[in-house]
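Below is one structure, written out as structure tokens; comments come after it.
With one protein chain withheld, the remaining protein chains of the complex are depicted in position.
We just call them A and B in the order they show up, numbering each chain from 1.
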Amino acid sequence: MTETSARSVDAKHVSPGRPDFLTVRNFDFFYGKKQALFDITMDIPEKRVTALIGPSGCGKSTLLRNFNRMNELIDGIRHSGDIRLLGQSIFDKTVEVIALRRSVGMVFQKSNPFPKSIYENVVYGLRIGGESKKSVLDEAVERSLRGAALWDEAKDRLHESALGLSGGQMQRLCIARAIANRPKVLLMDEPCSALDPIATVKVEELIHELKQEFTIIIVTHNMQQATRCSDKTAFFYLGKLIEFAETQKIFSNPVQKQTEDYITGRFG
Amino acid sequence: MSEQDPKSRAIAEIRLGPDLFHLLCWVASAAAVATLGLIIYEIVSGAWPAMQKFGLGFLTSSSWVPNRENFGIFPFIIGTAASSFIAILFALPLGLAIAIFLSENFLPLPVRQVVRFVVEMLAAIPSVVYGLWGIFVVIPLMKIFGAWAVSTFHGVPVLETLFAPPAYGNSMLTASIVLALMILPTLTAISRNSLTAVPGTLREGAYALGATRWEAILGVILPTAAPGVVAATILALGRAMGETMAVAMLIGNSSRLSWSLLSPGGTLAGLLANQFGEAEGMQVNSLMFAALILVVITLFVNLLGEAVLRYTQNQTAGIR
Partner (left out) sequence: MDSIVTHAPDFFSDTKPGSTKLISRSLWNRILSFFCVGLSLLTLIPLVSIVYLVLKNGLPLLKWSVFTELPPAAGMVGGGFGNAVLGTLVMVGLGLVISAPIGILSAIYINEYAPSSRLAQAVRIVAKLLTGIPSIICGVFAFAVVVATTGAFSAYAGGVALAVLMLPTILLTSEQALLGVQHAFREASYGLGATKFQTIVRIVLPDALPAIMTGIMLAVARAAGETAPLIFTALFSQFWAKSLSEPTASLSVLIYNFSTVPFPHQVQMAWTASLVLVAFVTLANITAQLVFSKKH
């Protein structure tokens, strides 16, 4: 079922990373008695964009929320199998979940800036990590906002409320906030579903930029988006990983019948 | 309507019922509005002779001697404010802790429901029963505490003044502690509402950036809910200022001012409860004047609280 890419070093990537950066092995996941994920095994490559696609309820978001253990906020969940980041199990007893979440950042479907200033939103992760030097924070704000392509729009209003930004700007602020932590992995849960087309283009361009530095995993409903911005695509259906390959291959020449049906719009 | 054919007269008669009902509803509404006006009118007109005789000196004078027709309510204004503020001092941390406890999942839902039920029960117990309980439980405890505090804090600046002897059981401190219990449900309920109104996405956002639970609570959730907590505190303060029976039974009803929390004090509501039944002449007018002051203070505090609460609701609506 799993097809690990043989050509993980692609010429168009500036700094190709290791193919087994983030590994999922025989991963089952349950909400109470209901099983949401079945025996998932996949290797997510470093500094590339991996898209998770599939119809609603197929488990793609559930898997995404396991990478930073956000599912643990829900009562009555359990899992078997393992997820490893750089070979280290993220479920290991010695792993502090708050440290894991700094290494694996997340951007949500609906932008969720805190009711604070733009500046304070960006430095939130650093502040709770104990950083209080103004020079470090200032530097991080500029770096992160530039990284999220928001610097030019926001540099003159850093100390105004983040709630005054437009929808697309808010989402880019949330991206800036996530990358201020200098994560290894950036998870994006349908980051453009609440945005208009112009804001969507901006975020997609941003994703292209960000993969120079970060390993990105994006959940999307939008197949054009998957083809536009991902290198690899995983298709999920009813909690199972049906097919995982180079994006180009999935969309031009899928191996599985279900994948073909889905991408050609016959269901979902 | 008079010279119409029988059919339309019948319709007119049928319409009489509905119109009467409409009218009744209007009259009831007018009566409801008139109630507040009437309350204020009756109290002002009752207070009028005292207002003319004492003027603003009534508020600043400290002597309340009915048989010499000498009336001033300064100690009772101070007592009302002090007992309420001290009660808030006790109730705020407790109420906030319970509100957070109820909106988080520290313990399983059934345990939280028990705590919630208990807090709601506290609201249902009549004031006079709190007073009875206070007389037989809190006052004896406070006598012991008072003796201990007097000897312990002797010679310590500030504390020596706050816990100066003699230590009475009926005291400002006793009344404040029981008051704190009584306003706890108000404080908890409104705080909890404003905490649960904070969108879950903000909490997720904080967690996703690596915040611990309490970093999320203290750094994001509580600041977002803060105006609601402020409103809860103000409304609870309003309740505490108007609370009568338990305070009247526990505070000692003295018009002597003292810095010591262990001395008796008095409140406006307690003054009314104690003296109205047997008052005559100018004393009644003076009590009416005191009632007017109490109404003005509590109305002001409640309006302020409602205004903050409304501001909060608009505010959280903006975040969503």
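We adopt the following convention: a contact is a pair of C-beta atoms (placed from the backbone, for glycine too) under 8 Å apart; a residue touches a chain by one contact, two chains touch by 3 or more.
Bear in mind that the values here come from a model prediction, so they are computed numbers and not experimental data.
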Worksheet item: Considering the whole complex, which of B:A225, B:M241 or B:L262 touches the chain not shown?
Response: B:M241
Discussion item. Looking at the full complex, which residue from B:I88, B:A269 or B:V308 touches the chain that isn't shown here?
Written reply: B:A269
Discussion item. Using the touch definition from the top, which of B:F85, B:W148, B:W214 or B:Y311 touches the missing chain?
Written reply: B:W214
Practice prompt. List the residues of chain A that touch the chain left out of this view.
Written response: 18, 85-88, 92, 94-96, 98-100, 103, 128-130, 184
Worksheet item: Which positions on chain B touch the chain that was left off?
Response: 17-18, 21-22, 24-33, 35-36, 38-39, 42-43, 45-46, 93-94, 97-98, 100-102, 104, 106-107, 115, 118-119, 121-122, 124-133, 135-137, 181, 184, 212-215, 235, 238, 241-245, 249, 269, 272-273, 276-277, 287-288, 291, 294-295, 298-299, 301-303, 306
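Definition applied: only the chains that are shown with their structure count from here on.
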Worksheet entry | Geometric centre distance via CA averages, chain B-chain A, whole Å | 50
Worksheet item: Given the complex with chain B, which residues does chain A contribute to the contact?
Response: 68, 70, 73, 75, 98-102, 105-106, 108, 110, 112-116, 124-125, 127-129, 163, 174, 177-178, 181
Fill in: Interfacial residue positions of chain B with respect to chain A in the complex
105, 199, 201-212, 215, 219-220, 223-224, 315, 318-319
